[in-house]
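What follows is a structure written as structure tokens; I'll ask about it next.
For this depiction, one protein chain was excluded, whereas all remaining protein chains were kept in their positions.
Letters A, B and C name the chains as they come in the text, with residue numbers starting at 1 for each one.
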Amino acid sequence: MIIVMQAEATAAQISEVEGALQTWGYEIHPIYGVERTVIAAVGAPTQDEARVSEQVESLPAVERAVLILKPYRFASKEYRPEKSVVKVGDVVIGGEGFVMMAGPCTVESEEQLMETARAVKAAGATVLRGGAYKPSTSPYSFQGMGEDGLKLLAQAREETGLPVITEVMHVGNIDLVCKYADILQIGTRNMQNYDLLIEVGKVKKPVMLKRGMSSKIEEWLQAAEYIIKGGNEAVMLCERGVRTFETYTRNTLDISAVLAVRELSHLPIVVDPSQGTGKSSMVPAMCKAALVVGADGLLVEVHPNPEKALKDGAQSITIPAFQTLMQEMAVIASAIGKKL
Amino acid sequence: MIIVMQAEATAAQISEVEGALQTWGYEIHPIYGVERTVIAAVGAPTQDEARVSEQVESLPAVERAVLILKPYRFASKEYRPEKSVVKVGDVVIGGEGFVMMAGPCTVESEEQLMETARAVKAAGATVLRGGAYKPSTSPYSFQGMGEDGLKLLAQAREETGLPVITEVMHVGNIDLVCKYADILQIGTRNMQNYDLLIEVGKVKKPVMLKRGMSSKIEEWLQAAEYIIKGGNEAVMLCERGVRTFETYTRNTLDISAVLAVRELSHLPIVVDPSQGTGKSSMVPAMCKAALVVGADGLLVEVHPNPEKALKDGAQSITIPAFQTLMQEMAVIASAIGKKL
Amino acid sequence: MIIVMQAEATAAQISEVEGALQTWGYEIHPIYGVERTVIAAVGAPTQDEARVSEQVESLPAVERAVLILKPYRFASKEYRPEKSVVKVGDVVIGGEGFVMMAGPCTVESEEQLMETARAVKAAGATVLRGGAYKPSTSPYSFQGMGEDGLKLLAQAREETGLPVITEVMHVGNIDLVCKYADILQIGTRNMQNYDLLIEVGKVKKPVMLKRGMSSKIEEWLQAAEYIIKGGNEAVMLCERGVRTFETYTRNTLDISAVLAVRELSHLPIVVDPSQGTGKSSMVPAMCKAALVVGADGLLVEVHPNPEKALKDGAQSITIPAFQTLMQEMAVIASAIGKKL
Partner (left out) sequence: MIIVMQAEATAAQISEVEGALQTWGYEIHPIYGVERTVIAAVGAPTQDEARVSEQVESLPAVERAVLILKPYRFASKEYRPEKSVVKVGDVVIGGEGFVMMAGPCTVESEEQLMETARAVKAAGATVLRGGAYKPSTSPYSFQGMGEDGLKLLAQAREETGLPVITEVMHVGNIDLVCKYADILQIGTRNMQNYDLLIEVGKVKKPVMLKRGMSSKIEEWLQAAEYIIKGGNEAVMLCERGVRTFETYTRNTLDISAVLAVRELSHLPIVVDPSQGTGKSSMVPAMCKAALVVGADGLLVEVHPNPEKALKDGAQSITIPAFQTLMQEMAVIASAIGKKL
């Protein structure tokens, strides 16, 4: 941590800060520049620095405290330089292959789910997605089928052999969701729902953590840290677009986040272009972008009749569109030596 | 709802959309313009429009669906044109007066809380704030004292007579928090934690709903709608800054949100300049801004020793600063005919 | 245009709005719904609607005016459904091929420029980029070599045969830049410098218009409209990242903007991953993303010694990195049937 004193800081104020830093266990290295005194503080336990830095910034004549170390540990590349993999049955996320997770936004009926599950399996998807509990901005929107939806997902797994990823929205139904699902998804609105993070940290199922709607990558990795610190190392991240001033797309899908996560962390990262753009017309192209930048997989919404979907039809692609997409993806994957 | 067809829409596609709208219960009014056909759809239940509009946008040749009605009902000014008031003992929020809620960001010790409580009471605050459960970006930050903190808050109320507002972070401890608190606070990260909203909708305590970090005012009112629809009408809103590209302040405190809420809703609205700016140097001035634009109150972090605070010291003002603030606020309040 | 009246609008107020619309030349279609009156206004000249809608919104009891038609004409896909191409000598931008524009951020010396120009040409670039006038946030940063830089660019074209793209920063040096350059670039900070747009609209050189740092796609197309309306149809767009709350990358490169432009306009679109990410480590992957989503080309900063660059070294890739990139791009281009 580097503490920058204000230009007008007195010797006594500088001493006070130095004393405080030593009390917190730091070794101090003051540098008396022409216009500013700067104090480098090294050697104390790093996880507390975010907190300590706030306190330091409250001391008189301190301009600001600059954190040098990352505010997360287990999620960092420094903790584990090689990539992590998450395994779900035969499916490996974060390895050499590229994993296609597909299915309806929301489970609506047995017919809708089974038709979609069979189709995406046939086209090459290896994980089935589908929501049983749906967070909705409006209390009047469809909120999902609940446990009935989970049962249908389990039935679809039974038939197709595809492991299932589905969202868990609150602590109270973690056990229930675990009973049916293979991967737990934490949605964008819950990225900083800390109790939920802590509780899924105790579970023996992989977790996919979506990026918060306006979360910095650093905050996202700190959210992952909550889960890993709790004991669950099987964490993967999912970029799903961030909120900007642009209104033509539902969100702005930050493809470079895949690269940022690679530079900072060992965790697998997948991309959700359905939520990320909100427009089915954009989904196939953004899938290809995710593939070529090196994402570990995709989460794609597919619906047999998007115009009849109870939720998010505008961003779901049809089954034929998914089949075409898989063929086009295969060509690119093959060209870049990636296994789809 | 207005449906805008694409320029190249065929007569058959227009008919299909018209048919679908009638199936959903709408009366339709097509307008065949020179460059576009537009279909006005009126008369169907309004709460479902958000969902229906998504489905309409998935139909072939539809460019977009424009919602005319507000996507919330109970929270709207149209539902209740006059302002609502929330009562907590003798304190009235949303009435003629201006309510000062003050106290430490986080309860740290009996001494810290009691000293602050006595001081803010003496200076004129009428509600005591203090966190027992603290959401933190880092899992290594101080997470609050939990029930011990709640007990101290109750003790402070006992002595000072100030009703207590404190955050409830998850469904599992609503009952516990209700046992000690007078007003439940939903934090910015939980504004779209729908299970929490639904559950506090069943409680017989007032709820203060903070604006999500990157929430539009419309989404904020939809979140309030969850609570009111659940049966709890004692909802007040709290503007606490939104996330922007600016880094000098912690957030960008949107003072105009007070006015927007007044134009759209009957719910009381208070302002939190401590979270909103992240800088104690800015808190007093922003308190005055909130007062003159017509907010119903403030939520201010006060700490006996901000530089020793376990959390958010940089945004807490000292007790003397709070005393000065109250005097300065009183002068302005008196000038504008508001009772502090 | 659709005018939404307030719920409490009186018959007289509705009549007043109807009258005003007719005065502006609209044919009106009022729809009297249960909760609202909505007036559809059709048939008047569309280009003025942005202005008229502002005036309508100032009338009593008007809630809002919703524009149905696009606020640009010549830049729209409706005006020209097929893609436009921009030709510069043998280079065609917007056609079947994919155009690589590469070179230093800023021209620094004959040696630096010539070395880079030869190398990018050898590796397959077909346009040479290089700044002679550099907009800089700080007045103390390097501002470019000016006309000497332009002369060096012309010399590099002479030797390599590569046409030159360079930025024009103000009206006063359009003539000078035109003397040396083949394509004029309008930078992000000048996207809404209307005098500059109007003046380059009079020039007989292609123009590349970068997206403003926080510009919506609609505003970007309106800026292009200024140029085309002025008489210069040889306009191409360049996505270069938008400003968000994320600080790890310099900007957030909006890859989906390529798709949005395709859906709304006929203009060619290229991508600048160097400015878009600010990180050389991310440039190659983002180049590939731009290729697979269907951009018409790229603008890439290449420097023989990025760590010695006078400007933006952190986002420039080395010559060997560019060579590798071109080989990798060729593989993908070939797989998707695109000619590099």
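By our rule, contacts are C-beta pairs under 8 Å (C-beta built on N, C-alpha and C of every residue); 3 or more make two chains touch, one makes a residue touch a chain.
Note that this is a predicted model, so its numbers are computed, not measured.
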Checklist entry - Looking at the whole complex, which visible chains does the left-out chain touch? => result A, B, C
Next on the checklist: Touch as defined at the start, partner being the missing chain; which of A:R243, A:H266, A:K279 or A:K311 qualifies?
Outcome noted: A:R243
Checklist entry - Out of B:S214, B:N232 or B:Q315, which touches the unshown chain? => result B:S214
Checklist entry - Can you name the residues of chain A that touch the chain not displayed here? => result 2, 4, 7, 29, 31, 33-36, 38, 40, 42-43, 46, 66, 68-69, 78, 214, 243-245, 247
Item to check | Interface residues of chain B (partner: the chain not displayed) | outcome: 214, 216-218, 242, 244-249, 252-256, 258-260, 263-264, 276-277, 279, 281-282, 285-286, 288-289, 291-294, 328, 331-332, 334-336
Next on the checklist: Touching the absent chain: which residues on chain C qualify?
Outcome noted: 20, 47-48, 50-51, 54-55, 57-60, 71-72, 135-143, 169-172, 189-190, 192-196, 213-214, 219, 222-223, 225-226, 229, 243, 280, 306-314, 316
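Throughout what follows, only the chains that are shown with their structure count from here on.
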Checklist entry - Which chain has its C-alpha centroid at the greatest distance from the C-alpha centroid of chain C? => result B
Checklist entry - Between chain B and chain C, what is the gap in Å from one C-alpha centre to the other? => result 38
Checklist entry - From the C-alpha centre of chain A to that of chain C, how far is it in Å? => result 31
Item to check | Junction residues of chain A, two or more chains touched | outcome: 214
